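Structure first, commentary second.
With one protein chain removed, the remaining protein chains of the complex are shown where they sit.
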């Protein structure tokens, strides 16, 4: 028969399918003042740190930043660099390493609009979006001072409700994806799938690209299906100094260095935070990896996980 | 040191931990008139058919049956055997094999209270329970006749809402579990996790028990965590004549035989449906497996999947 | 080249599916599933096919008749739960949803629940419909029926299981539904549309070899009279791909 394709359906489909792989700059294009950006991960794990640095290199400012319920390094860095106008957050810290110095300072100096959140108000707000609702009940927020101070929770006649949150863009980091945007978290997916579902645009940096056949061999490992994803950016060690679950540990030494720089008083022997930005942010990813210790350091972080 | 345990934490914990493995009869004890029972699976796949037969053998009646949004064989069987007082359902059919004869007959004879549902009203009702709410908005049910005929959807001032559904017991079938109740679906988990989360008691029949070490080797495969599960009943081919995803195919020949028996007019050469109950329901699982064709038939159903 | 009614319908439905769309299949959906897989291998490689069981972009060796057969999961790209599908729908991400019906009416309203008057036991009890909400949330609805008869194609459904254009005109929008609703209905006899402003079913094209009178006789409501354009017959490429790639075992031919 004339019309019979010579290859299997799969091969044809794969051949003709649009790849979502792109450069970091293309993926992040358009993110700027007033963008509501959701940043994935949790604390200093699985965070799209390289993407955040790229945004800062591009001079981003005026962001409305929605952090995954517990956030850390990248939130502090964005705030410290002056890129954030409004922060929707439940938690910013470095856990046992300490508080988030730039977040704390900006809050205490009232340089930042902070919308107090909680896992329930963030998830409730995202779920409202997913379910086509203007807001979502979060009865368990009763009797907190968030009710008096946060616009992310309203008291209705039937109790507290979280208004819908629809991020303009979610920027996530995962370990693996194929070029069609099927994403695999090798540890916690946590809030990332719901960010992906609720956001208008989804950018995922991954430590490595895998074949579509790898995805299809274990479909239960796909944590975010391709149809939710707009851009896949392969970026080995793209989470550093944060960890990438299952692949490499967070770089505690670098985080401590960051904390010292970010916590130093202004003008203390030259601005330590400005120096941090110069040394570790305003440079491309390859140079960055070199500067934080190169292969030797990265191998050591891999080892800690193995 | 005197207090140092000689085994690892894991071994000790495992040793001392309560096994949730029990017999079908123990697991199903207490299910009776007015019990709101949620039955898992979808269409004629992953359904706890052996558990349903055990309930019928025990003479169950007066059930309030909540089916997974698309249901099939077991719903029809329970209705045909007169065990159901109230049915919450979105769909009952045998797909390409035909309509559900006993469901249809009971409905047309008004022998059954049917609460018309939809995936949204079932999930909305379950989510209301999960989220501690009296009901959950389901705006997309607008303009349907369910609004006039179903108590599982109410029109509020802000649109349709599904009242909370909290099953007394969920009876599910999955492929694998460990003895602590960590369940693994090898195909669709579909509605089962949300049934497990929303139900007061959770019983899972599984084709095979696996070791806790198997579960821990691939924690991402756990579809229902052990803390949600009350009883694990190992029951090879416990879904037959339905399929068990990844292990064996549905038995289309048996389903056709059932459909013929269930669809036969009353008294047509002896009541074919009563005969079906006698031949295939009122007997223990081992005898049942023998009667449906034994190892040869079961091997063939395995083969179809492999 | 000869073909079965169901092969024809799969080909005609495939032509309605566009590259890059996200579509959900329903129950008893061999035709829509075949159509979607066919579209993927012809003009819509980026179409996302979501099975009602949650399997995303399956890569079956053949056409399994049960839409939730476990074999659809082998080699698919992701597995969604019922809650994922609920969200996908409510969030408005679905581009299309395919529906059949026990009854379909002029305005594309769907009855899968029951016939006969309200308040009485049903004359006929249908299977019901699990994915009603997608008739409201999917950007457009695609209807199909292998049973083109006056019993199925009725003036007004006895029960609105899922809304089409309600009583036509702007009624759908006035009910608060923002999506486009039924855009096409495919049967063995013809392809129907729901043109503005009335949104009532009209014949878009007459299928190959069908007499107009047969369509008029088989339809339980008035249609704008012939002549009607002719449906472009399945091409060799379409049928070839359907048989060699999608439906290797000839499920749709039997």
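Some observations on this one:
Going by the order they are written in, the chains are A, B and C; count residues from 1 in each one.
Everything below uses one rule, namely that contacts are C-beta pairs under 8 Å (C-beta built on N, C-alpha and C of every residue); 3 or more make two chains touch, one makes a residue touch a chain.
Remember, it's a predicted structure, so these values are computed and weren't measured experimentally.
All shown chains touched by the missing chain in the whole complex, by label: A, B.
Residue in contact with the omitted chain (choice from A:116, A:207 or A:251): A:116. If you put the hidden chain back, the residue from B:216, B:275 or B:291 that touches it is B:216.
Where chain B meets the chain that is not shown, the touching residues are 1-5, 8-10, 12-18, 129-132, 180, 182, 197-198, 212, 215-217, 219-220, 222, 224-227. For chain A, the residues in touch with the chain missing from this view are 42-46, 68-70, 89-93, 95-96, 99-100, 103-104, 107-110, 116-120, 123, 127, 138-146, 148-149, 159, 186-191, 193-194, 243-246, 249-250, 305.
Note that in this section only the chains that are shown with their structure count from here on.
The chain with its Cα centroid farthest from the Cα centroid of chain C is A.
Ranked by number of C-beta pairs in contact, the top chain pair is B-C. As a whole-number value, the distance joining the C-alpha centres of chain A and chain B reads 39 Å. Chain B and chain C have Cα centroids separated by 29 Å. Under the contact definition stated at the top, the residues of chain B that touch 2 or more other chains are 139-140.
The residues of chain C that reach two or more other chains are 55, 73, 79, 86, 90, 137, listed in rising order.
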